[in-house]
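Of the protein chains in this complex, one is absent; all others appear in place.
The letters A, B and C name the chains in turn, as written, and every chain counts its residues from 1.
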Amino acid sequence: MYDVRSVLTPTREAGRALPAATQAFEQVRKTTLALARPLSAEDCQVQSMPDASPVKWHLAHTTWFFETFLLERFDPAYTPCNPHFRVLFNSYYNAVGDKHPRPQRGLLSRPSLDEVLAYRRHVDEHMLAALSLQGGQSREFEALVELGLHHEQQHQELILMDVKHMLSCNPLQPAYQALPSVAWPDVPAPLRWIDVAGGIGVIGHPDEAGFAFDNEGPAHQALLRPFQLAQRLVTEAEFLAFIQDGGYQRPELWLSLGWDSVNANRWRAPLYWSEGQDGWTVFTLGGPRRLRAAAPVAHLSYFEADAYARWAGARLPTEAEWEHAVRQHNGPTPSPDANLLDTGMLQPLAAHASSSPLAQATGDLWEWTSSSYSPYPGFRPWPGAVGEYNGKFMCNQYVLRGGCFATPASHIRVTYRNFFAPEARWQFSGLRLARDA
Amino acid sequence: MYDVRSVLTPTREAGRALPAATQAFEQVRKTTLALARPLSAEDCQVQSMPDASPVKWHLAHTTWFFETFLLERFDPAYTPCNPHFRVLFNSYYNAVGDKHPRPQRGLLSRPSLDEVLAYRRHVDEHMLAALSLQGGQSREFEALVELGLHHEQQHQELILMDVKHMLSCNPLQPAYQALPSVAWPDVPAPLRWIDVAGGIGVIGHPDEAGFAFDNEGPAHQALLRPFQLAQRLVTEAEFLAFIQDGGYQRPELWLSLGWDSVNANRWRAPLYWSEGQDGWTVFTLGGPRRLRAAAPVAHLSYFEADAYARWAGARLPTEAEWEHAVRQHNGPTPSPDANLLDTGMLQPLAAHASSSPLAQATGDLWEWTSSSYSPYPGFRPWPGAVGEYNGKFMCNQYVLRGGCFATPASHIRVTYRNFFAPEARWQFSGLRLARDA
Amino acid sequence: MYDVRSVLTPTREAGRALPAATQAFEQVRKTTLALARPLSAEDCQVQSMPDASPVKWHLAHTTWFFETFLLERFDPAYTPCNPHFRVLFNSYYNAVGDKHPRPQRGLLSRPSLDEVLAYRRHVDEHMLAALSLQGGQSREFEALVELGLHHEQQHQELILMDVKHMLSCNPLQPAYQALPSVAWPDVPAPLRWIDVAGGIGVIGHPDEAGFAFDNEGPAHQALLRPFQLAQRLVTEAEFLAFIQDGGYQRPELWLSLGWDSVNANRWRAPLYWSEGQDGWTVFTLGGPRRLRAAAPVAHLSYFEADAYARWAGARLPTEAEWEHAVRQHNGPTPSPDANLLDTGMLQPLAAHASSSPLAQATGDLWEWTSSSYSPYPGFRPWPGAVGEYNGKFMCNQYVLRGGCFATPASHIRVTYRNFFAPEARWQFSGLRLARDA
Partner (left out) sequence: MYDVRSVLTPTREAGRALPAATQAFEQVRKTTLALARPLSAEDCQVQSMPDASPVKWHLAHTTWFFETFLLERFDPAYTPCNPHFRVLFNSYYNAVGDKHPRPQRGLLSRPSLDEVLAYRRHVDEHMLAALSLQGGQSREFEALVELGLHHEQQHQELILMDVKHMLSCNPLQPAYQALPSVAWPDVPAPLRWIDVAGGIGVIGHPDEAGFAFDNEGPAHQALLRPFQLAQRLVTEAEFLAFIQDGGYQRPELWLSLGWDSVNANRWRAPLYWSEGQDGWTVFTLGGPRRLRAAAPVAHLSYFEADAYARWAGARLPTEAEWEHAVRQHNGPTPSPDANLLDTGMLQPLAAHASSSPLAQATGDLWEWTSSSYSPYPGFRPWPGAVGEYNGKFMCNQYVLRGGCFATPASHIRVTYRNFFAPEARWQFSGLRLARDA
């Protein structure tokens, strides 16, 4: 069986800058293709829910980004591959014009996967020519290329999220690919509380410090009280105890909207868990497996993370607390031993003796915070169409921090703000407990 | 471009029996494959609405029918290709067990199209072996094979319906394949009224007269009043006049539920019609084309057919009237010059001087009748699981008669009862006017 | 407690004509008020579902009918009570203009009940003046008055249906009023089959024979086969046996849409039945009571009636069979001992030795037939706005025959066609079995 790891470049440089533009472009584009390689044309066609997209669409949309924001704007001689693609593969940029409706992305059997791959090659050729242009390109061009690459890295993670959801809908329960075999401890490491000192901390990404999304800035001061943070993520065994203690039947543990979700969707366990004759099974990118005590529990909604924390006598950290604590204990750059996409593990691992006091703070699973996704003081969206990238989504979503096993190492930062609606569960989300000092 | 007609067998024997079992089996199975051949793996994957199915599913389900009702029952040594297929490809037979939910057929990227084609070959081999068995098979076996072939012929028409709908959802407006070029008259033949004598007629299919579905019997007497029937179908030009006369804005022309549908779905024209800068376009299996005055109007709901008839000062015939008139004027067997699947036209044609007084009564388009789909007096469903074939759908559906250009010639009969919900429009449905004498 | 019976006029003249116009007008209008008298202003305000209307709305709409179709049209000096009422109290007459949306009838706290009662008095005064006009009124005027009175009688039955549904939604389970005490047999009379001779029967209402709705004509011949009809309605004990035999869990007993309804709505018993610690309770206009073996089972959907019949090895009669049988055995006029609104029983009674071979064929409960509601051969809707009365509803509804305990005696006829959607259950519907001879 084809192994995604054979193509992933083990850069081991979480949070570092991407390499020089041409090399970065080639590497990012190649990685996207590598992620699609274990999949058939049929696999790449299916849209399993309105929130997910077909892999074929991801392959085309990331290409559309370069065609629309770079080639069409900066290369007067460029002819679009197909004028319909401007609409078909626009995600949500109103400034660019019409959009094919999101829930109908899976209806587009044409262009075929082969045609989309040809579209990628067409745009790649023109982009590489533009990148190698004698005399260089403008600063704006370079900035948009960098944005386009980080954009594509986000879609790399989305591809794995969406493929997993699609495969889980199939009663055959097929695997994306075999996962590397890993030794699992029988029990998780005991939970320890790390003290975090309070005071005024600096949160967010300074302008001058390399690429970041607009929503990560401005860097600003925040006043924090001392508190404690768990040294690792909550595990499957711990979450099972919550279930067995009636966690999903006790309204006093839940936010009101969370309790509505539990009942409307008949939640009884995290997404991808199912109970059979002989215990619980968890569906993974490698297919179904038995529950593993030490594995971090994944695919929680905000509601489930919040309810678990309440049950455990703890709470979620705010995003300022999270960033402050990680800076204080792990430092401003991601751990070099983080389990990110480049490890090829394709799953969260058990917490191990880590080079950082707060284990798993980068990689493994995104960590829910209690913070609603909102603008930092003085936030200004990017000018132009890419100003629609982040700001307009700052409502009814909650922030997750830290990246996961599907996040490229060159994509994550300590200031990185991911966000999902509180009922969403198909992202690779986990939970680290906090409590007042 | 691949041409479906190169494989379709021009049997020219509408309404005649299928040939001897083995030959019939090979021919029907081959035709289904031929219909899928212009399509990619992606095309065969998509389910464009809950009422439609992916072509891949049609290919598998028609195979499942032979595996489940023939091989598993009559061949003790037979091993199912894949035990999950029993559930995945069951359409609606509760007696057979669980069913994969209909609206989720498009989520099954696995088995792949190639695997489904291998499934077909596997079952074909075993079926052909069983059909050639020394000493022959039981009468029940033979009857079920015949049923399985007629079942597959129904799915041949469904494949074309569902593919057309899927392609129409794509802004690229792709063709299924190029249509044969046909000379079109500028105007339709003038509408003439054919007198039909009343009295007691015999309606339905007698037991002893070869294959028919259970819902076509028993043959029985019906009392009819004299009436008149148009000699041809209503055309696109005529329907355009209805639109231009405000047909879709005048509640007095519509059934109450029809008026609700007009408003809820914002109907302004038949399905697949769209109005542009320079007039109306009609989407066909050959892609979009301009409106054609003499072409029979297709893709009408029952509501639209009924409203048009009211506007025209006429009405729909009952199904007893339709059958009585066709027997009286065209005789008990379908016209040899009917435009059915075997002509390869893949579209309804203009009415021409026909060998039959009631032109287009077989083929071209199914004709809406005013009759609710209900059991004939003395109706008995088939025994066993196949008893779910027809009877349980006899509620809130209306009968269409006569077959269409996508109906195999060996599949249609003067007694054939097709049926759809009154709001359905994706079937190849047209309209012939009737009026009281 | 106020007793509706004290005002109901026991005319005992089922199916006979209404008395002379003025007397009829006064009697019908008074009866409507009598039905509302046990109810508070709050009771008259509530709309418990989109299919039901507030009693206050019924009181106003029946008045609107006379104001709109009689006073406004025939009395040039008439000034409408309130010009907004033309819209607020229009039910479904597109020809009259705009309509307040049906599901929002319960939002109209104004006009108050008192104002609606004043509206009734205002219109009554003008109508009585018009009816007593020297020299009489036109034939059209008289016909519309007669129609308005029959229209109001239909709403009398609707008031009881809708009030019952509204009260059933209240956990207090309040009664509309105490029911008269009746002696109930412990077991139902044994079911007997009555032979019905076939042949050509006359169905429907001849023009010259007094008032009928347009949908009851034209009278026409129908060809019928001999069959058998049960001498009484199916009872609660019999229906309980169906439940206990797993009737609601066995898909093979149900139409496909019926099985969908069972699952979507979690039907486990007829409407208003509930199972408690010590058996089944049935909610009635007199409040909850224990199940009664001999009571006719009420509040069945078409789907439940059809499934029960299939389970019992029988079927529903067609409406032509029903009318033919009743004419043949009971004669063309309703039984004088029928349990209709005028008896004040307000509930269906056990079948008793009846003056008619087919007991309960008039009154007690409406009887589902297997016939889709469709136009009779040669049907012509009334001219003008009242042409919207019946014809536009002839789709996806099924016919019920015979009237019920809430139908006024002067309102019912052997040709009377009632109709409801197959999933509707809040009407007073029961079931009489038929089978082939």
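In the analysis below, a contact is a pair of C-beta atoms (placed from the backbone, for glycine too) under 8 Å apart; a residue touches a chain by one contact, two chains touch by 3 or more.
None of the values given here were measured: they were computed from a predicted structure.
Within the full complex, the chain left out of the display is in contact with A, C. Which of A:79, A:132, A:265 or A:374 touches the hidden chain is settled by the complete complex: it is A:374.
From the set C:50, C:97, C:136 or C:174, the residue in touch with the chain omitted from the display is C:174, counting the whole complex. Residues of chain C that touch the chain left out of the display are 40-46, 48, 56, 84, 87-88, 100, 104, 106-113, 166-167, 169-172, 174. In the full complex, chain A contacts the hidden chain through residues 92, 94-95, 200, 220-223, 225, 251-252, 254-259, 302-303, 370-372, 374-375, 377-378, 388, 392-396, 422, 436.
FYI, only the chains that are shown with their structure count from here on.
Contact topology of the protein chains: linear, an open path with no closing contact.
Where the sister copies chain A and chain B meet, the same residue numbers recur on both sides for over half of the interface positions. With centres computed as the average of Cα coordinates, no chain lies farther from chain B than A.
Taking each chain's centre as the mean of its C-alpha atoms, chain B lies 39 Å from chain C.
The mean-CA centres of chain A and chain B are about 47 angstrom from one another, to the nearest whole unit. The residues of chain B never reach two or more other chains; the list is empty.
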